[in-house]
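Report on one structure; see the data block that follows.
With one protein chain withheld, the remaining protein chains of the complex are depicted in position.
All chains are identified by letter, namely A, B, C and D, in their written order; residue positions are counted from 1 within each chain.
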Amino acid sequence: MEALLHRKIFRKNPVLGYMHMSLAFGWFLLIVVGHLETMIAEHSLFVPFHKAVFFRYYEGFDEFFLSGLFSFLMDFLLLFVLSGLMFAIVKRFRKKLFGLRRTTHLKSGDKIALTSLWLIFPLRLLAESTSAAVYHNGGFLTSGVGAAIDFIGNPAIFYYPLWMAYSLSLGFFFVALPNSRYMHIPTEVVFIFLRVAGIRLKKQNDSYTDVQVFSCSRCGICLDKCQLSVAGIDDSQSVYLLKNIRNKNLSDEKLFNCLMCGRCQVDCPVGIETIELRTVQRIESTREYNSSYDYLIQEVATKADVVYFAGCMTHLTPRVISSMKKIFATAEEDVWFMDEVKAPCCGRPLMLAGQYEAARKLIENNSRMILDSGAHTLVVSCPICYKVFKEDYKLPDVEVVFHAQYIYDLIHSGKLSVDTSNQRMVYHDPCELGRGMGMYETPRKLLGRIGEVVHMKDEKEYAFCCGGSLGNLKISEDKRKLLRDQALVTYEGFSPDILVTACPKCKKTFAAGRKLKVFDLAEIVAGAICVDSLSKEKEILEKQEADCYAVEGL
Amino acid sequence: MSQFDFLQPKSRQIEIEQFDDRILTYVLEREQSFLTCISCGGCTATCSAGNLTSFNVRKIGLSLRRGNINDLSDEVQKCMFCGKCTLVCPRDINIRNVVLLIKKGIAQLETEKTL
Amino acid sequence: MKNSQVNVTKEIADDNYFYLRSCIRQNFFPGAENVFLDILKNKLGKNIIDNANHTSCTGIGYHSDIVPYETYQTMVARQFALMTEHGFRNAAVSCITSYGGYHEVLETWKEFPEEEAKARKNLKNATGRCFEIPENISHSCDIIYRFRHDIAELAKYKLINKQTGKPLRIVDHIGCHYAKIFPDKGVGGAEKNTVLSAVVEAWGGESVDYPERRHCCGFGFRHYLVKNNRSYSISNSKKKFESMEPYCPDMIVTNCPGCNMFLDKWQYALAKIEGKTYSGDKNGIPVLSSEELAALVLGYNPWDIGLQMHQVDVEPLLEKIGFDYNPDEKYLDANGNFMGKPEFIGCLD
Amino acid sequence: MIDKKHIAIIGGGIAGQEAASVLTGLGYKVTILEKNERMGGMLNKWSKLFPDFSSSQLVLDAVKVATDKNLNVICNADIFSVQKENGRFKLSDNSSLDVYADAVIMSTGYNLFDATLKEEYGYGVFENVITSADFEKVHKSGEKLTTADGKAPRRVAFIHCVGSRDAKTGNTYCSKVCCITGVKQAIEVTQMWPECEVFNFYMDLRLYGSKYDALYLEAQKHHKIQFIRGRLSEVSERQGKELQLKAEDTLQGRPLRMKTDIVVLLIGMEACKQNEDLCRDNALELDENRFFKSKNIYNHRNSSTQSGVFLAGSCICPMSVNESLESARSAAMLVDKSLKVQER
Partner (left out) sequence: MRTMMQKLREDVRLKEGLNACMGCGICTAVCPAAEYFEYDPRSIVVTVQSGNEEKIRKLIESDTIWMCGQCMSCKPRCPRNNCPGLIISVLRRVSQETGAFVKSRLGRQQYLILKTIGTNILETGYCVYPASVVPETHPEQGDVWKWIYDNKEAVYERVGANLDKEGPGAMRKIGRENLDELERVFAESGGQTLFTSIVEYSRAYAKESGFVDANGQPDMEKYTDFLLNEDNDEK
């Protein structure tokens, strides 16, 4: 049913949703009802397919059970489909009315199929109408049009040619289908079934990738969701990716020109795993040259309850680190700052570049370090790291916690107390955290304890990418700035006091835009720690210092 | 002439004329921003991999420009793609892509002997 | 180079020289030193003394770092003391390393008088000798340069190919320590040194420039002295040969005994290693010092001045000049007896 | 009584002319003493200006002083003595010319470094080694830069810091404008010969002025000019007059050898030799770089060590065109101020 209705399209735009529904669902019903009608007319459960499709051609003068109702129903459905078709034609030329700014470009296979598709239903109307004129068997629509035809000339003259034209257009459509976007009609059903059954993409090309690839109807909804369009990049979006995979002409320039932000995937009516599909292609494309990182040596781990891994990017936002340190100290947590001096990257950036095998090496190295520390919790403050630690590291008995959650828990358990203020904050969902890991509420709850989080339209799964994404290896910095500004201008519209995010990369990207003051949520929390806990922190620091002196014998 | 086995003259002087610019061309065709490198070393300073081993991103760029493909293919393997270099580059060079292209270019050279 | 822009005019004493010999030249080309003395005394009528008491200046030891600078200064002071004792104020130096060294020491003493005082004290304590600072220190090539026109007047031969009538194409190599340490101490300065090219031109030859003209021959002191290090030495000589090869030189003239020896011997070694010479023939490019060249134009018997001690055969060069010599005397000893001959002369079989 | 006061300006380059037009505008009587036949000074030799490639003629035309009853221009006047006599200055040249003035502005400008002094670079020896001034001459003529035998160069190398920041030439100071000139001329070469490879050998790129760095970026980005950090050690000529360069690629720490068709030496600015004469009969002093010494380099940059004598333009230190003009205007204003103080 989902395949026919596509609720997501409705969400995108009701008119567009109606268009697809009327065409897909309407046609489906025409076939089903027509079949039923034929079955009743023939008094048989098994009727030849052509008989049902061309029923009005065969159907002569005989009245049968409910034939009047069926005539009406069939005409109504035809009208339903035709109305959709009308929208489709309008959409081709006036796409804005449908909430679409862009539509896909057609290729020759598509054009034949599209033309056939457009012709099928008007021809059917005309053919059935002539039948209606000849046999007087039509419903309200066909008999009406039939009467008009009768008025123009002898319907019997048009009778054969029109039925012939109708069947030809139908034939053309099915012949053109495998080479066109309408291939999705058969494939999608299979795909939706498999998806519901819980099957997901593996890290290599296989038949399931083919199923997904062929399930794309090239509706183009992903085009508008894609922020790259803002920067004038309009040949690398998911729909083109799928097309290029299908046509086996995918270039690196297009493959790696994607933010991997996941906005397209959220809105894909068919639910194609666009990001995973692209990841698979990147893996395939770079399989030849994964690095071995022989130089990595196992550093000695420090025993602690909690391991903090700041990550590469966080090292460029030292305020986040100092905030985390302050939070740890205030909460009196036993923490080992694993990459304070040096540690390999988490591996996620390599994965985004397709180099999963290479990332494995870093993951192994880091895993051993974390396990050696004997910690029960790994805290990360970067969503890029969080995703890979959570999904790809095998760390038995170690809970991987994002700092938002971790801080929230500290507050919740009373280890940390924060002051409230009336600051208005816009919270920017980092791609890797939001769409990537599904974490939307925790940061908001946390920030809500300190100030007011402004509610926006483009948030959570519809949030913008900051433009700084590591997923895109091709986009120039100038173009990144356009994406960043798109988000910033939108956020500015809500006149917040500050912009808060939970990703060092987003923070740096937005900070460079100089439109709003940008903070990581750790900074917000660290800045809001109650005086009470502050004095406690001071006490601890003094004690630590005293211990140091004791050790050094001073 | 075994008695002369101590005589193995080999110059390490850079001869601009003898540059192997195949990888450079390959990269520049796809990533123009590399042209504007001023060899400031910001990338090397921030590099995550450079913190762990002798890896110098700036020198990767130089080896690329000077056509030292041998140096390049060994060195470029050390990159972890973390992207910090790109973030600090004063000339907004897409260094991650440059590294990706070098890796790709070298892999292609090795398999196909052409680019 | 004829059209040199900067003319470093260097003072060269015109008589009364105290001769300071070169370790390497005595060792490999002793005839060159003898004939230099002979030319000065007997052809130009100058007063030059060859003193038996002077020793090596220990410059090779100094530049290979086993002789400290204080010791080197004191050794130089001893040479000056011998000069002083014999009443000479002008040094005629055979060796380029010494030449550079003497100037280096003098320069240090000028900058840091305490160093001179130390050297005087050391010398006094060790030998009881005292010295005065020489008035002039010239290299043998300087003196030849100074009297190049006198020599040209006395010359029996010109540096002209007798068959073609064209000047011989001569490349020069200036020892690094001649002018690189103190450019104003070399005729023409460090960059476009003219001390040899002017001599060549005065005697009818054509001085030919080549890109690596200023490059070191590759001696490198410790680089030659330790066998395992000699790749440095040969590589740099090779660089020079490669650079001069396209200019088809008839010979190389040098002012430095070390360079003279290396440029001669490395051609042979390179031929053995690479099977190649840079002269277009199997012999190699003859390498002569300015002393030997002067002796040749003056018509000295090539075997009296020791040209049979060169690995690259000089006979083809003698033929080009049209030199009247007796090839049969080449390997006869002082008494006219055959003293055996090298198994092989030249570079390639 | 401004109109009675007479100011002599030594040097009719852009600084001298600019100062003259400010002063005549204020009503002073002004005499410009130019040693050459025509006014305009060194800028006459330049074709296009950095950083925007405006024609130097635009500046020359703009500074050209309008004929004014108060203005007297004397060309071919090679002043060699400035003496103070009875509170006025007496300026004399080699002929019988004597000019009396109440104040003097020195705008003697600069000399170009004589590249033959940098022997190892072979200027004057190798035909394909030229200077930045030679390049301007070619550019100004509208011709294209070619090798000595008229061929299109396949490669051109620009050498920075020739006669600047070099103890060997006695000029240890930075001439300031050569870096940007090198970038500008490198671009001009690629504009003449799009296929030509251009290399700039530099020690530091001192692109100090507004919009200069943008030109550098443009040179890299759009003109594919390559910058190698290393000071040129020597130039030698190969057969066929092709040149060979030696430098270190200091960023790699390796020596580098390169063949090239043309070498352009970016020669620095030196103080005028006449400055020494001009100091002889008065309290004027030269600084360690042989430029005129200012009373103090911060707030009395235009005042010389001799009261009544003021400094304008690149006789103070190397300056670009716009700095020189600004300097001239401020010198003129200072003259005005000091004469008014005297008046009172």
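One rule holds in what follows: contacts are C-beta pairs under 8 Å (C-beta built on N, C-alpha and C of every residue); 3 or more make two chains touch, one makes a residue touch a chain.
Remember, it's a predicted structure, so these values are computed and weren't measured experimentally.
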Worksheet, complete the sentence: Contacts of the unshown chain among the visible ones are B, C, D
Item to complete: Give the residue, chosen from D:Leu91, D:Leu117 or D:Cys161, that touches the chain omitted from the document.
Response: D:Cys161
Response to the item:
The listed residue (C:Asn16, C:Asn34 or C:Asn136) that touches the chain absent from the view is C:Asn34
Item to complete: Among C:Met244, C:Ala269, C:Leu298 or C:Leu318, choose the residue that contacts the chain missing from this document, as touch is defined above.
Response: C:Ala269
Response to the item:
Sole touch to the unshown chain from C:Glu11, C:Glu111, C:Glu135 or C:Asp324: residue C:Glu111
Worksheet item: What residue numbers in chain B mark contact with the hidden partner chain?
Response: 3-4, 7-13
Response to the item:
Residue positions on chain C contacting the omitted chain are 21, 23-28, 30-31, 33-35, 50-53, 55-56, 58-61, 63-71, 73-75, 78, 100, 107-108, 111-112, 115, 119, 122-123, 125-127, 176-177, 179-181, 183, 190-191, 214-216, 218-223, 225-232, 234-236, 239, 265-266, 268-269, 303-306, 308-311, 332-334, 339-345
Worksheet entry | Positions on chain D where the hidden chain makes contact | 120, 161, 165-168, 203, 229-234, 246-250, 253-256
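The rule is simple: only the chains that are shown with their structure count from here on.
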Worksheet entry | Innermost chain, taking as reference the mean of every protein Cα atom displayed | B
Fill in: Centroid distance [mean C-alpha coordinates] between chain B and chain A, Å
36
Fill in: Whole-Å gap separating chain B and chain C, where each centre is the average of the chain's CA atoms
46
Fill in: Inter-centroid spacing, chain D versus chain A (mean Cα positions, whole Å)
63
Worksheet entry | For chain C, residues contacting two or more additional chains | none
Discussion item. Going by the contact rule set out above, which residues of chain C touch chain D in the complex?
Written reply: 1, 3-6, 189-192, 209-214, 246-247
Practice prompt. Quick one: which bits of chain B touch chain A in the complex? Just the residue numbers, please.
Written response: 30, 33, 46, 48-49, 51-53, 77-84, 86-88, 92, 94, 96-97, 100, 103-104, 106-107, 111
Discussion item. Per the contact definition, I'd like the list of chain A residues that touch chain B in the complex.
Written reply: 252-253, 256, 286, 288-289, 291-293, 295-296, 312-313, 315-316, 342-345, 349-350, 352-353, 355, 362, 468, 470, 473-478, 505, 508
